[in-house]
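First up is the structure itself, then whatever we jot down about it.
Left out: one protein chain. Kept in place: all the others.
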Amino acid sequence: MTLPDYGTQGYKSILVSLDGGVAVVTINRPEQRNTFAGTLPEELIAAFDLLDRDDRVRVVVLTADPKAPAYCSGADITGGWGAIIYSEASQKEGLQAHRDGGGKVSLAIFRCRKITVAAVNGHVAGIGFTGLTIPLDFRFIWSGAKISVPFIRRGISAEAASTYLLPRLIGYSKAAGILLSGGTFTPDSPYMNGLFHQTLPTREDVFPAALAFAKELAANTSQTSVAWTKLLLWRGADTMEEQHILDSRALRELAAGHDATEGAKAFMERRKVKFTDTLSKNLSSWIPWWREIDVNYRRAKL
Amino acid sequence: MTLPDYGTQGYKSILVSLDGGVAVVTINRPEQRNTFAGTLPEELIAAFDLLDRDDRVRVVVLTADPKAPAYCSGADITGGWGAIIYSEASQKEGLQAHRDGGGKVSLAIFRCRKITVAAVNGHVAGIGFTGLTIPLDFRFIWSGAKISVPFIRRGISAEAASTYLLPRLIGYSKAAGILLSGGTFTPDSPYMNGLFHQTLPTREDVFPAALAFAKELAANTSQTSVAWTKLLLWRGADTMEEQHILDSRALRELAAGHDATEGAKAFMERRKVKFTDTLSKNLSSWIPWWREIDVNYRRAKL
Partner (left out) sequence: MTLPDYGTQGYKSILVSLDGGVAVVTINRPEQRNTFAGTLPEELIAAFDLLDRDDRVRVVVLTADPKAPAYCSGADITGGWGAIIYSEASQKEGLQAHRDGGGKVSLAIFRCRKITVAAVNGHVAGIGFTGLTIPLDFRFIWSGAKISVPFIRRGISAEAASTYLLPRLIGYSKAAGILLSGGTFTPDSPYMNGLFHQTLPTREDVFPAALAFAKELAANTSQTSVAWTKLLLWRGADTMEEQHILDSRALRELAAGHDATEGAKAFMERRKVKFTDTLSKNLSSWIPWWREIDVNYRRAKL
């Protein structure tokens, strides 16, 4: 692929920068309290799709300006849920034609084969939590952040595939506790236990900590190793036996790459690694091994 | 449906009351140490089935008299396991005809589409834990409660589908730790971490705390939102993509209801919500989307 220039993508609701293997995506709608509206959803989808495919990128950090009123204050419901959920397609084609905008973003982040890090440096509500916090691999958060998950108190249900992700991330007990209380939580809530990599005392501390973590990983991890590990985790088998067959093949294919040779060599020589394998050149044609699902609605034929 | 009068159901082992959207089911066999025996199992099944369908009910609290010797002291094994497990059907029709009495109750509670809250205000043993504690959405408990899970020390295995629920609720590590040690735990045991919403210092504190929690939820949550969220959690898909398609449809259908309009409006007007949608009138005909399984044994034909 021609390497994209993130400065010329015409983003209006996000900023994207790339430095030494780390891409930083900044939610940039401070005047709208960083609501999940306007061009934000489509730009996040486009950006994560691009970052997933850009070989220069090893780690993606998602954050917001710490001076914005919130990391993401959720959907803009001033016009009611209908304005958000009654997509044109579903009006014309029926209920089954609707695809949740939050879920589209969740999926784009979830499908990114690079390490993803959320630097949650402000309050989060609704989709700010379900779509822009939980789908990332690592979550850094401000200790003072209010996390509101009010779906059942607003007449809708938890969305963005959060009913899939949350019980897997932290167990059904805590996931149900969060989603069926509809409460507002702080990062030290027992229900949030296990969800955050690090909790920082001030809003300003969050991004630098996440960035330092991201840079260290970008410098020292193999892009193909990371992708295989994420795929084995999330696209794995239903039994130990099948997983053993899957990861045997993963290991055998990785062992044929440069990064495995370099990884062992650098370890023996007690020096820094220089990984060069990339997803576009070195990821097995054997991927995907799972049943891929096209989530787009197939328009009824004329 | 004609609204049931819980005072005239002829319950002998439980008490059922209904007040402002909250139903309270009280285990009422104090002279038998609240053992899981007599009419208790069948009455619990009948009550939870009724409460699931009764539109007036938004939250169900299960508790016991705090002066009873236990919240539930498990099965009555004075006659051995055989007296409990050798059901008449299995004697006549063979082993495969048996259906575990604890599991029938677990299933009735698990299938209830309202928010369910256990107010565990005393000791629990065996089925008191697996059937009357873990299948509910929220668990309040007395800090002094002894939780005995002795199956492997009594020559049987964990029942009531607890080998399904417990690993999902808190992970396989803690679930195996509990079930394969056969130990007696207190609520602050590391193995119980994440299972309880709140731990109260005295037996008398448990029910009032659970009731206040239940009342707040009953006043402020949508019945249809709750049902959809529970079903998306427990009847969800195996992949993010399929869950995205599922919850997109859930949201689209909820957005067409009164509660979604009211939820957004009340939020904008900074006032209390008045939710009116009900399961009998407003739950989609699209439910169930999952493969329903009839657990009844189909008697061999004559």
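Letters are used for the chains, namely A and B, taken in the order the chains are written, and counting of residues starts over at 1 for each.
Keep in mind that, in the parts below, a contact is a pair of C-beta atoms (placed from the backbone, for glycine too) under 8 Å apart; a residue touches a chain by one contact, two chains touch by 3 or more.
Everything numeric in this text was worked out from a predicted model, so none of it was measured.
When the whole complex is considered, the residue among A:Ala212, A:Ala255 or A:Ile293 that touches the unshown chain is A:Ala255. Touch with the chain omitted from the figure is made, among B:Lys12, B:Arg154, B:Lys281 or B:Arg299, by B:Arg154.
Interface note for the absent chain: among A:Asp19, A:Asp49, A:Glu242 or A:Glu292, the touching residue is A:Glu242.
In the full complex, chain A makes contact with the omitted chain through residues 115, 137-138, 168-171, 193-195, 197, 217, 220-222, 224-226, 228-230, 232-234, 236-237, 239-245, 247-265, 267-268, 273, 275, 277. With the whole complex as reference, residues 77-78, 80-82, 84-86, 90, 95-96, 98-100, 103-104, 106-107, 110, 151-161, 163-165, 167, 170-177, 179-182, 190, 193, 234, 290-293, 295 of chain B touch the missing chain.
By definition in this document, only the chains that are shown with their structure count from here on.
Each chain gets a centre from the mean of its Cα atoms; for chain A and chain B, those two points are 33 Å apart.
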